[in-house]
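Okay, handing you the structure first.
All protein chains but one are shown at their positions in the complex.
And then chain A:
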Amino acid sequence: MMNGLFAEHVTVRYGQRTVLDDLTVGPFPTGKVSALLGPNGSGKSTLLRALAGLGEATGQVMLGSDVLSRMSLAQRTRRCLYLPQTLPATVHLQVLESLLAAQNATGALPGITGGDEIDAALRMLDIFGIADLAMRYMDELSGGQRQLVGLAQALGRHPDALLLDEPLSALDLHHQFAVMDVLRRETERRNIVTVMVLHDLNIAVRMTDYDVILRDGKIIAAGSPHDVITPDTLRQTYDIVARVETCSRGLPHIMVDGLG
């Protein structure tokens, strides 16, 4: 039996266009943070959505020994949660309420009731350092703050697999690192699968454990960041000339010299 999240023979079509063709990917390991890399339009979001069961896809998605692709949407999203790239909308809803709504979207989550619900929501906000925003309205927040709220909503549902579509896109440098830190910690603590779409290769190489590079719906490379992010794969994927240098502290750093 395999551990982690994996998918076999996934095919996704949008109308006439085939975005993913018989793709087999994974396993994305439990307790570790994985990254999906690749240029725009390479099928990263499509793959995440297919893994989460959103949109129409054929193929089989497994989480450990459970076949996710045979579950109902409500059941499946409780196990495996996709966080879209779009930020939560600027609605006239308090941050706390938005978390409560997310928790209650498919009926109350088991084991959480009444006052606990508010405590649980606050703990999630606290993890991301935004407990002080609990009573503010979503339509007063900045994009970055709303992205943090979205992450808190997602973690608050306690999924076994967390699929994040560019979770750092609206964040400043401090929060990019802070969020990666939180996600690594929570992923390990809860022993869940976390997969995220990333564009920052330096964050990927430093802060993820398993990477998959996609181009045109095909897997170019998969494995540890060290093996996956190489000048060769970067040229194949992004059409760039890049080096992986070692910085003064002995850590890898990607330098881009130009277009390939």
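Please note the rule applied: contacts are C-beta pairs under 8 Å (C-beta built on N, C-alpha and C of every residue); 3 or more make two chains touch, one makes a residue touch a chain; residues count from 1.
What we mean here is this: contacts and distances are computed from a predicted model.
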item: Undepicted complex member, UniProt protein name, chosen from "PQQ-dependent catabolism-associated beta-propeller protein", "Chemotaxis protein CheE", "Putative vitamin B12 import system permease protein BtuC" or "4Fe-4S ferredoxin"; value: "Putative vitamin B12 import system permease protein BtuC"
item: Hidden partner chain, touching residue among A:9, A:174, A:226 or A:243; value: A:174
item: Of A:5, A:37, A:57 or A:96, the one touching the omitted chain in the full complex; value: A:96
item: Residue ranges of chain A at the interface with the undisplayed chain; value: 15, 52, 54, 73-74, 76-78, 81-84, 86, 88-89, 91-94, 96-98, 101-102, 104-106, 115, 118-119, 122-123, 126-132, 134-135, 137-140, 150, 153, 157, 173-174, 177-179, 181-182, 185, 202-203, 206, 247-249, 251, 253
